[in-house]
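Presenting chain A:
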Amino acid sequence: MSINVKDVSKSFGDFHALRDVTVDIDPGQLTAVLGPSGGGKSTLLRIIAGLETADEGTVFIDDADVTKVAARDRGIGFVFQHYAAFTHMTVWNNVAFGLKIAKVDKKRTRERVSELLNLVHLDGLADRYPSELSGGQRQRMALARALAVEPSLLLLDEPFGALDVKVRQELREWLRRLHDEVHTTTIFVTHDQSEAMEIADQIIVINNGIVEQAGAPNELYDHPANDFVMGFLGPVTTLGSALVRPHDILVSCAPGSGAYQATIERIVSLGFETRLVAAPTSGGPPVTVQLTRREIGDLDLEIGDTVYLTAHSGRKPSARQSNPIDVSRPATAQTG
Partner candidate 1 sequence: MLYLSLLVGLPVAALISLSLHSNAWSTVLHDQHTRAVIGFTLFVAACVAVIDLVTGVALAWVLVRDDFRGRRLVNALIDLPFALPTIVASLVLLALYGPDTPIGVHAAGTRFGVLLALLFVSLPFVTRAVQPVLLSLESDVEDAAACLGAKPWTIFRQIIFPAIRPAAVTGMALAFARVLGEYGSVVLIGGNLPHTEIASQVIANDVENGAPQAAAATGLTLIILALLVFLALGVVTRRWSRHG
Partner candidate 2 sequence: MGKYLLRYGVLTYLALLLVVPIGLVAYRTFENGIGPVWDALTSPQAISAIKLSLLITAIAVPVNVVFGVATAWFLSRRKMPVPWLVNAMINLPFAMSPVVIGLAVYQLYSRDGWIGQHLFAENIPFLFTWRAMAVATMFVSLPFVVREVLPVLDELGTEQEQAAEMLGASALQSFFRVTLPAIRWAVIYGTILTVARALGEYGAVNLVSSNVVGQTLTLPLYVQNRVSNFDPTAAYSAGLLLAVISLLILSGMTMLGRSGRKEDTV
């Protein structure tokens, strides 16, 4: 199923959730809609689903205009962040719900539900109630339930946000494998860039109601369209007037052309990598450099040493600074 969203805008009172958003999704892909909380990603997803209606703009599914079509008629599967399990039905009845509504015959329903419970590894738990399941099990049930009616599009709204880190990791890989098996066009919303980077074929970055960039993960990481995308997808530090990735900085003990002189303030050894924090002689915020064990071994540095830093592949400051955020922190701290 191909999805085309054209010039969609949506406001809630004074708050503009989406502004002229245009997005194109190819069939069969696993797409991540990535961005900070409150940026508009869930709103976009819900507009595609039909759970919200856009103030302006159109939504096309498979080249058909569905902007005015009711959610229940769009043939879309939806998985909610907090599972939305039918608490008064067993796991079996939860998964069978959509089939019963569609009046599928009993035999076929039984086959399909068994097949799906098998797929999500909840076989033995068919007679349990959602309250008796763990978070991860509930979410797998929610997925089985959404897939039961063979939707042509699967939407997931921060599906692993309510789960423990370890479960999140497991389910994220599991979702990718599921997608590889089933090939349903899938869109999931997340604020966790590592999640998006790890499993998505395509990432759409949304911030403050507008699309910052869309493309393959590596594309966005290596060639970010602006500072916001760069900062959101990975660690950044400032060298001179450019934003650079800490692991793209070359450290030398001898001056060179275009090199910035700096004094080492801190050396943090993290086993596989070492982080240097250096204060530029010309002033400005401290520069963070990420080096491998081998690289640091070759250099033999101490606090107070003078070094010369060049960017391996830097970025010139863009004309439009979309989001001046504190950039000298590594990316992992941004996925909270």
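Regarding candidate selection, all candidates are chains of the complex that A comes from, given by their letters.
Of note:
The rule is short, and it goes like this: a residue touches a chain if its C-beta (ideal position, glycine included) is under 8 Å from a C-beta of that chain, and two chains touch if they have at least 3 such contacts; residues count from 1.
Small disclaimer: the values here were computed from a predicted structure and weren't measured.
Listed candidates 1 or 2 all sit in this complex, but the one touching chain A is 2.
Contacts from chain A toward candidate 2 in the complex involve residues 49, 51, 71-73, 76-78, 80, 82, 84-89, 97-98, 101-102, 130-131, 142, 145-146, 148-149.
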